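One chain of protein is taken out of this complex; the other chains stay put.
Here is chain A:
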Amino acid sequence: MSVTRHNAAHSQAMSFTAQAAVKTRNPVLQKALQKAKPLFSGKRAKAIAALPDDGLEFEQLRDACAGIRDRVLGDLDVWLEIFEENARARGAEVLWARDGAEICDLVIDVARRHGVRKATKSKSMLSEEAHLNAALAAAGIEPVETDLGEYIIQLAGEAPSHIIAPAVHKTLAEVEALFAENHGRPQQPRTSDDIPALTREARGVLRQHFLSADMGISGANFLIAETGTAALVTNEGNGRMVTTLPRVHVVVTGIEKVVPTLEDFATLMRLLPRSATGQTISNYVSLLTGTRADDESEGPTKTVFILVDNGRADVVGSHYREILRCIRCGACMNHCPVYFSLGGHAYGWVYPGPMGSVLTPLYTGIENALDLPHASTGCRQCSNVCPVRIPLPELMHGLRQEQQRRGLRPWGERFGLRAWAWIAGRPRLYRALTRIAARYLNWLADGQGRIRIFGFAPGWTAARDLPVAGGRTFFEQYAARKRD
């Protein structure tokens, strides 16, 4: 399938295990991650705990939010058509893209039709899926990322490492070096007291881009079917800038982002900012509908929606459909021990953390992201915090089962599991073999109660010891206790 091939060509998800080894040994990255970790989870916990003060219950809101998303996804064709009709009725153009290459073609075509030379961008993960910046630059159109985090990583020539905090892996010293180099000034020693000054410096540079851009490109947090509206949630105000100042506004967003009504949007907004940053509301929430009115002297005169499949349509009817509920809050990665050990880049494609470990195999091909569904400790924190109740551990488990069914796991693993299943189906044989194994392990442990290096599978004991249970199986111990 072409969608999968296009995405797989841009994915490094197959090198997850190798990248994991590199990332855990990178002290600068580890410092940045350890600093961010308690902030994310602490702020969210406080915001969720305060809900009952206003007579709201988290579980009740989660049910409502999951219900809204399921209602749309269960009739997605109908809701997309209603959105399209209402957006067109307000003068917006609605285009459709099968994959990232088509996104690039459509955006470049709109830009050429309107004589666009510079495009300011509010954060859009879809543009990362499409590698839109590179395509724009190749077509002679200057793309400028304006979310501060996205701007930093654009200067660094990197991809975002988190869906709401794209530069979470960057330290202050790295930001200072990037700004000095790109803003044409000498590098200075910096402390955290200088962060406001650096922010101000970026504000000055980006303000000039806002004022001179011909086109604004944004994503959409939601598409509201009732009104044909794009909803945009930001804290910095860059979303407002790119949708107010340029002549042309292009919204690039996934087909799964539709919600029915303004009331549904209001419900989702009670959990999105709380789950993402622990805010009760983000500083700027904008509902953008159609184009500039005849008597207005600002706002885009041309508004284009690009509704993108890029793998989504095939998930609608699959066993993994619940992942399409995702509202991109980032709570799953903010609570994931694997994410905070590695950062986002190790995941190899656009989306990191638990949601990425499900989305990347689905959008780039299960055979092209074999490690990601295994990037789990089984702690279930991701599904405990998910505001739309996505059963992330179960979806990852489903992907692991599918790898087995399709023969995508290594020979040794497949044989081992098959052999274990055969033995486990024969209780007498199983008990006899486990008795032997327990005694053998005890002998290997040499009375220490633990094995430091396990010769058959050294990976298991590379960073920990394998405890052994005194030479007797569970069945033997259970039987002995029953006798007592």
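By definition in this document, contacts are C-beta pairs under 8 Å (C-beta built on N, C-alpha and C of every residue); 3 or more make two chains touch, one makes a residue touch a chain; residues count from 1.
In this text, contacts and distances are computed from a predicted model.
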item: Name of the absent chain as recorded in UniProt (options "Cytochrome c-type biogenesis protein", "ABC transporter permease", "Integral membrane protein" or "L-lactate dehydrogenase complex protein LldG"); value: "L-lactate dehydrogenase complex protein LldG"
item: Given A:K121, A:R240 or A:H335, the one touching the chain that is not displayed; value: A:R240
item: Listed residues A:V285, A:V304, A:L362 or A:V468, member touching the removed chain; value: A:V285
item: Residue ranges of chain A at the interface with the undisplayed chain; value: 32, 35-36, 39, 54-57, 60-61, 64-65, 68, 71, 74-82, 95-98, 102, 146-149, 152, 165-168, 170-172, 175, 192, 195-196, 198-200, 203, 206-207, 210-211, 225-227, 229, 235-238, 240-241, 243-245, 255, 260-264, 266-267, 269-270, 277, 280-293, 295-299, 307, 309, 313-318
